[in-house]
Each structure stands twice: as C-alpha cells, then as structure tokens.
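What follows is a single structure, and I will ask about it in a moment.
One chain of protein is taken out of this complex; the other chains stay put.
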Amino acid sequence: MGTRWQTIALTSKKKTDLLDITEAVSGACQKAGATEGLVVVYCPHTTAGVLIQEAEPGLLRDLEGWLSRVVPPDEAYHHNRIDDNAASHLRAVLSGASVVVPLRGGRPALGTWQRVLFVELDGPRERGVHVGVIA
Amino acid sequence: MGTRWQTIALTSKKKTDLLDITEAVSGACQKAGATEGLVVVYCPHTTAGVLIQEAEPGLLRDLEGWLSRVVPPDEAYHHNRIDDNAASHLRAVLSGASVVVPLRGGRPALGTWQRVLFVELDGPRERGVHVGVIA
Partner (left out) sequence: MGTRWQTIALTSKKKTDLLDITEAVSGACQKAGATEGLVVVYCPHTTAGVLIQEAEPGLLRDLEGWLSRVVPPDEAYHHNRIDDNAASHLRAVLSGASVVVPLRGGRPALGTWQRVLFVELDGPRERGVHVGVIA
C-alpha cells in the first residue's frame, strides 16, 4: 500500500484545446501495478484543468463555446493589466484542477462514455499532469 | 488498509432530478468497516454528477433553475445533431463527477447542512454511483 506519482507530458496546439488523455492515464496505472484503489489526475497549472466527459467532437466544440460565453473574453478584468489571461484563469475554476477515478482491476474504472480530458485554456503550451495511484 | 468499492443503484424520476443519497453513502461506509480515511463518491455517467450541498427543497429548485440559465437548453449545440442532450453534458461539467468526504469514526464527516446529492441531468433513468472507502 502506498502512493505512486507519475507525470504525463502534454503539448497543446491551440488557445483552447481539449486533449483526451485517457490512454496515458491508463498507461500510468499499468506502470504503477496496483489493482484496487484510487487514481488521481492533478493539473499543476492555473490556466488549464482536467475534467471527465464524453469526447464526442461536437460536444467538445460545445464545451469550448460554452466556456467562452460563461466567462466572456472581453470583460474589464483587473488581472489583464498584468497578464491578459484572466478569462483563462476563471475558466480553469470551472474545469477544476483534478479528477479522481476508481482503480479497479488495475485500470481506471471510467463509465462507458467517460474520458479524462486535459483542458488547455491559455495555449498553445508545453504542459504536464501528475497521475497518482493510491492503493 | 486498502480500498473497498461498492455500487449504489439509483432511479431518477425526472429530466433533472436531485437525489439525496447521504444515507446510502453512510450505509456503504458502515459495510466497509473502516474508521479513519476518505470516502469517494464517483458518478460513472456523463449526463449526471454528484455534489455536496444543503438539501433544502427551495434551494434544490434554485439549483435546477440556475443550471438551466447558465447552460440554456436551446443553444445551437453541435452535439445535439447526435444525441440532443448537449446541455445535460455541460451541466454535468458544473456538478462534477465525484466528491470526496472525510471518513471519521466510521462515518462520512459531513458538515451540519451538507448532504451528498446525485444530480440527474438527463433522466429519468436507472443510474449508479460507486462509493470507495480508502482507509
């Protein structure tokens, strides 16, 4: 019993970019070698996040569109006097910095339509997420 | 020490349906038999979620109303050409796929007003959540 952390390197290609990292997370679980426990995927960035959803391409476009409506890019944000990416930070609050998934039989026990998505909100950039297997 | 996963079966009755599953989660903790640790409630669905809030009936109506305003049902969603439930998916992003609660003295150590809520967003359906006790 214990925790093993691994890091997955990612490259985003666009300002907003939704990357399906399910296979990489599964691979990290296999390397960890545990069977029953909890998988934690942690995003160490403040203008990106992770979430669990279906990766249907139309839905990913809808998610991008919705994020840009619920956090409009053109408000008079105070943070933009420093870094011009306040909307990226606020959208990251919506996506969240981590997800947890059951580990069962050595694999992340996602539901039928669930995928682990990395949510780039201020790309393109080199990024990384940490995968912890607790068992 | 280790992790035990159990599944709670649920039946939602409406398109949007907020179910208080606190007692079922507490029951799963009792069965697991551990005293100190972490309880994870995981929703394996992409048009439903779980969250922790007060279960006051007026507040639950407010939560339903707010979800329908912040993710309107009638946008021109791309996903709707496939499944006509894009708004349900986007609302599920807001609720989130999991919650964690401290396990103390063999029970979920919720605050005074906190309840664990299953958030159905595309019902009515047969659903399930997984409860993991890590201790």
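Here the chain labels run A and B in written order, and each chain numbers its own residues starting at 1.
In the analysis below, contacts are C-beta pairs under 8 Å (C-beta built on N, C-alpha and C of every residue); 3 or more make two chains touch, one makes a residue touch a chain.
In this text the structure is predicted, and so the values were computed from the model without any measurement.
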Hidden partner chain, touching residue among B:Leu10, B:Ala32, B:Leu63 or B:Val131:
B:Leu63
Residues of subunit A in contact with the chain not shown
1-5, 40, 42-46, 70-71, 75, 77-83, 86, 89-90, 92-94, 96-98, 100, 130, 132, 134
Across the whole complex, list the residues on subunit B that are touched by the chain not included here.
1, 36-38, 51-54, 56-59, 61-63, 65-66, 70, 94-96, 99-104, 109-114, 134-135
